[in-house]
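Below you'll find the structure, written out as structure tokens, and then a few comments.
For this depiction, one protein chain was excluded, whereas all remaining protein chains were kept in their positions.
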Amino acid sequence: MQELIHRAKSLLESGEVSRVLGWKKGENVFDVEPAFFATAEELENFVYNGFCGANLSKYMIEASTWEGKTLVFLKPCDTYSFNQLCKEHRIDREKAYIIGVGCKGKLKAEKLGAENILDVQGAGYPDCSDTLKVTTLYGEQEVAYKDAMLERCHVCKGKEHQVYDELIGESVDTCDADRFAEVAKIEAMSPEEKFAFFQAELSKCIRCNACRNVCPACSCRKCIFDSTKFDSNQKANTTSFEEKMFHIIRAFHVAGRCTDCGECSRVCPQGIPLHLFNRKFIKDINNLYGEYQAGVDIDAKAPLTSFRTDDAEPGVGRG
Amino acid sequence: MSKQSELIKEISGVNPLKCMKCGKCSASCPSFNEMDIKPHQFVSYVQNEDIEALTQSKSLWKCLSCFACVERCPRGVKPGKLIDAARQVLIRQRGQEGLTANEIPALLDDETPQQLLMSAFRKYRR
Amino acid sequence: MQKIGVFVCHCGSNIAATVDVKKVVEMAAKEQGVFHAEDYPYMCSEAGQSRIAAAVKEKGLTGIVVCSCSPRMHEATFRKAAERAGINPYMVEIANIREHCSWIHKDMTEATEKAVILMRAAVAKVHLNAPLMAGESRVTKRALVIGGGIAGIQTAIDIADAGYKVDIVEKTPSIGGRMSQLDKTFPTLDCSACILTPKMVEAASHENITIHTWSEVEKVSGFVGNFTVDIRKKARYVNMDKCTGCGVCQEKCPSKKPLNEFNRGLNTRTAIYTPFAQAIPNVPVIDANSCIKLKTGKCGICEKFCQVGAIDYTQKDEIITEQYGAIVVATGFDTIKLDKYGEYAYNESKDVITSLELERIMNAAGPTKGHLERLSDGKAPKEIVFIQCVGSRCSDDRGKPYCSKICCMYTAKHAMLIRDKYPDTNVTVFYIDVRTPGKNFDEFYRRAVEDYGVHYIKGQVGKVMPQADGSLLVQGVDLLDNKQILKKADMVVLATAIEPNPDVRKIATMLTASIDTNNFLTEAHPKLRPVESPTAGVFLSGVCQGPKDIPETVAQAGAAAVKVIGLLAKDKLKTNPCTAKSDELLCNGCSQCANVCPYGAITYEEKLINDHGIRRTSRVAVVNGALCQGCGACTVTCPSGAMDLQGFSNRQILAEVDAICR
Amino acid sequence: MYRIAKANLNALYAAIAASKELYLPVRSAGKTNFAAWTEGAEVDLDTLKTVRSPKDAFFPQSENLYTCDRTDGKISITPEALQEKPFVVFGMKACDVRGVAVLDKVFLSEPVDSYYAARREKGIIVSLACSRPAVSCFCQTFGIDCAAPEGDVATWMAGEYLYWLPQSEKGEALTAELAALLEETDDAAVAEEKASIAAICDRLPLKGLSLENWGAAAADKNFDSPLWEQLYKPCLACGTCTFVCPTCQCYDIKDYSTGTGVQRFRCWDSCMYSDFTMMAHGNNRTSQLQRFRQRFMHKLAYFPANNDGMFSCVGCGRCVDKCPSHLNIVKVIKAFGKEGV
Partner (left out) sequence: MPVNNENWKPTIVAFCCNWCSYAGADLAGSSRLAYPADVKIIKVPCSCRVNPMFILRAFEKGADGVILCGCHPGDCHYSTGNYYARRRMTLLFSMLDYLGIEEGRTRVEWVSAAEGVKFSETMNSFVEKVRTLGPSVRLGDLRCKN
């Protein structure tokens, strides 16, 4: 971590970058927040540990409009989003100096009992340990690092950075599950079971829009659900199948653009597994139109803005 | 409306209205000269609901069910199926009075084509 | 807030017999924003249109809903009426209560309910309609004719005579098309070449006509008035400018195996060849697939003998790009393949031939130098049987469901010519019907029967059986005699069905012109616009639109030319205002819309945006209204809803959905 | 003081639900939220904080106000019926009960919001002491004692019993209705539980959180502080903090087209949203900094200025737990505290 701070300071001092986009210490070990640092002094509060899950690519949209370059620290999975945003002309590559940071898996504080944590030992970077020692208000406990990881780290797309100016730090492969297993499990359910599952999950939705606002693909200047152009009075929620329209359309709008960064599921206050929507589309796209990973190749044709004359017909695989 | 003509249409699945009277069925038929009612005329009999004449005709038993007419008909009318259905109607009318398999050998003569025999056996076994 | 008038048409009894029009009027009057509702027997009539105008004036209407027949029928009529009445033509919406309602439903209550809902949907849409202004686009004063047969030649000459430049693209080495393969023409028995070659020469020498033979259309973009076309000029390996057409190269060419396409493969030609003597241009091409030099690098005989040094083995295909205001499709036809008709033994016997092959046999320049001979043994046939409707009027997948139209007449012609030239030859024609609607057509047919003794038998042939002695046994039926006929013949001629040139599908796709299930190009209207394609700026000439004979083809060619001339005579065209439009306040500049636009109508600009007082410079999409054709692909790709389609906006369609589902 | 064995709670719920609507924390799809009680619902009194606060019971996320309909050219207006059936909100924590007091200030001051007033009148609050307060809790800062919650009835979980203390007329009436299930007992167990809770509260990391630089006086003082520029940056402009908050009371009024008319409804809105209070000319707060500042200034300065010093934060800590960027009101309070303006 000191290496990151050191490097950031020297880039700031040399004037190569005007600011640094990274993570800042919070009140506790886990409540790190994304932050811009303008001076070496401010960088004293820089932190990079197992709780730095936030995907900073999204903040680069705004940073691209500012004078000068921004040094941004990107984890391997964040670089997919960065690329995708470059592809869509939302980020100016020239305005970013990217340090690709290593990743050994990111943690979900909730899995450690976030509301009672006083301290966590072993979540640092690069020196994290296999077992986290958690001190809570109500006693101490040990949790395997693996067991506290975000869902997305278990199905990690790999620790290769897709875009960077330099790389710092080592990574550990954390992938130990099939990315599409959950989707396949739901696909195998009966329609009634599927409906019951999603109804229970979506009924929790409070339409706080955290999933949308954290999503690098959902970075429309004005979301159609906020705009009057579609007559979509989506501020009120419904009682039958709450917020389905919002979540289906949101997933549809990011289909072929979603890099599966998993931020939506990370931030949902109600713990709705929102990645199941996006991953369903990714699975279908891979199956029907060939493997496609958004954010890998800036020049690749996106699956929903291209076609083949012998594409599958709608409803293929039904009944 | 003659029930029998409806029955024939139903059994055969033939729509006589499709016929454009080109005669290709009769031109293709190997038993043409044996027949009193010619293949291209079958549809007219069904359309005119003159099923009686059709079921009484020699043609009924002269059709070899070779289905050349079915194959070659440009309009998909399939006169061979019509005659097949006419036989079926007759058989249903006769009910138990029909020939039994045992009675057949006595009625055979050398000129009866083998295919007709096979066709006949097929019907009688039902 | 719109003031809407609803006008319900009875269409005589077409609508009124099934839909309670009074009820529709009554319900319309209750709709929000509807200030006027009335019904009338024929809304499209002069009187009906006047009522609309009167209501607009009297009630100050701003929007109009006409409940009538399909908008495909009279939308334009009512838009014009609205314009005359002083409101924007795009403030009119049609509720289709005839084709989509009265004609398909029998129950009056049910049909009326549906008509009311369709009316409501149209009213809901009009509430959100906005006046649209047609833009203008320039017209390139040059036409392209695809296909150099008689249809293409005639169209080109007519357009050129009116003073406009025309290019003909022909994929074979020479213009002339099918007609150049014919011997004589019915019902006058003119020599085909004698009437065609002057036309070919006229086209070739016309100062306004450029002919690209041995060329194919590669790519078409743009729109009416402004097409951009890539033409592939295939390598000819002969320099057009140097060649004198002396023909020595063809005499000397050692590769003599390739089948002669012009003679329908009945004989062979050399690798370097001109398809026929009167070819235009009279410059040979080298068939790269059979040229020894091009295949193995050894030979070069033609080059050696060419006194002007016109042979150039290094030629490559060349793509030229041209601008056109209008495109005429004149791609013609071919005969169908007879592989599925085993009963006629076409593939078994050389003496079973198609009528087009007979044309070549009868032609003095053909494989038999014009002598009527059996191709198997060269003997003169004494018994000839013609079979009509081979593959025509056939509802299964072996043939075509339509009548090929020309066979009855050319068979009569063939029969007559044979009987005339070879009186000792018997000619029998098996027919289903003899169809002779045309000037002097039936007279012609009767002459064949009465004056030339052609034996017409009503009935079909079931089977043609080649015999060991080389003859053909024809089993047919005489339906009038009710007799089966077994006839020995020396030659059987099949009146084979014609089908559109197989290339037409590819061309139609490039032109975005629609084709029907038989691959014939579709007209904009089967009766009223028979020579126009539904795609603006694309016109139809000849058999590509449907079977026709030479006079009809020439007539249609002329008609297509007139339509082209009418188009090229304009300096500017009004463009469809129902185009996409980007809201720069919402646009993300992500380029997804541009990726799906088939017309390249979307570009991006860095623009200073004032968003309610907040200023920023942003990359935003800009739609070129002249290029946009209004498909709407971009609108769905746009996640922020910045891209919308005028005339079919998101809110308009949602309003229709709401009205139907309420 | 009354008590009921925990094992009997289902009977208690059933008895309440027999004549009233009953809302209480129910676990569903892995999360606990207030929901209507039904036979077989998985009641969860152990989870300290429901994801969203129980303010829905009085101020639902969306509610119809009235319906307009145009039939045969005539317009009719039908107001939504006011709450008539009595209901009980069971298991509200001390902070959430105070949250209702904050809402009262807004909706019960003139002009009184009749929909809210009806719900307050018909609603009975049965609060529950917090056995295990959490790290993110700071209700003490606002003078709230989570061991002695307010409400019509206060309850405590101790040992095998739920202890029940009516604290108002409504509470007494409810207790009377449930007399058959409740047995009288002394205060001993509750006193012990209160002491235990107090001991935990003493150890809470946010115990000493000071509001020194906040309150009515801060309205002008803190407005132009350069700190906001620092603080707001990570904010994603989502509404999580607002929608889990027990005191946020901003709403939007919208019309839902029924085809022949409209339903006018109101729904929660968030000052964090860019289209909050959007008007024809645009928005009166044009940057996220302004929107971010508004939320905290409202809770910590403007509200106290207009309501006799009452803060509109109750220290429940939900926003602290849920913010996707780990921004929160505590960081804001501290930032200005450090400054010591």
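Each chain carries a letter (A, B, C and D) given by its place in the written order, and its residues are counted from 1.
The rule is short, and it goes like this: contacts are C-beta pairs under 8 Å (C-beta built on N, C-alpha and C of every residue); 3 or more make two chains touch, one makes a residue touch a chain.
Because the structure is predicted, anything quoted here is derived from the model rather than measured.
Colleague: Out of C:42, C:103 or C:452, which is the one that touches the chain we can't see?
Modeller: Answer from the full complex: C:103 touches the omitted chain.
Colleague: Pick out the residues on chain A that sit against the missing chain.
Modeller: Touching the chain left out of view, chain A contributes residues 183, 186-187, 189, 191-198, 224, 230, 232, 236, 238-241, 244-245, 248-249, 251-252, 255, 277, 280-281, 284-285, 288-289, 303-305, 307-309, 311-319.
Colleague: Which positions on chain C touch the chain that was left off?
Modeller: Counting over the whole complex, chain C touches the hidden chain at residues 70-72, 96, 98-101, 103-107, 110-111, 113-114, 117-118, 121, 509, 512, 514-517, 522, 534-535, 578, 596, 598, 629-633, 635-637, 645, 648, 650, 653-654, 656-658, 660-662.
By our rule, only the chains that are shown with their structure count from here on.
Colleague: Among the chains in this structure, which pair is joined by the largest number of C-beta pairs in contact?
Modeller: Max contact pairs: A-D.
Colleague: Please work out the Cα centroid separation of chain C and chain D, and write it as a whole number of Å.
Modeller: A distance of 71 Å separates the two centres.
Colleague: So, what's the distance in Å between the C-alpha centres of chain D and chain B?
Modeller: 87
Colleague: So what's the Cα centroid distance for chain B and chain C, whole Å?
Modeller: 45
Colleague: Among all the chains shown, which pairs meet the touch rule set out at the top?
Modeller: Result for touching pairs of chains: A-C, A-D, B-C, C-D.
Colleague: Going by the contact rule set out above, which residues of chain C touch chain B in the complex?
Modeller: Per the stated touch rule, the residues are 343, 389, 393-396, 398-399, 430, 432, 458-463, 475-477, 479, 482, 484-485.
Colleague: Residues of chain C touching chain A in their complex?
Modeller: Residues in contact with chain A: 583, 585-592, 595-596, 604, 616, 618-619, 637, 639-641, 644, 650-651, 654-655.
Colleague: Residues of chain D touching chain A in their complex?
Modeller: Counting only chain D, the residues touching chain A are 28-31, 33, 48-49, 51-52, 61-62, 132-136, 200, 203-205, 233-234, 236-240, 242-244, 252, 254-257, 265, 267-270, 273-275, 317, 320-322, 324-328, 330-331, 334.
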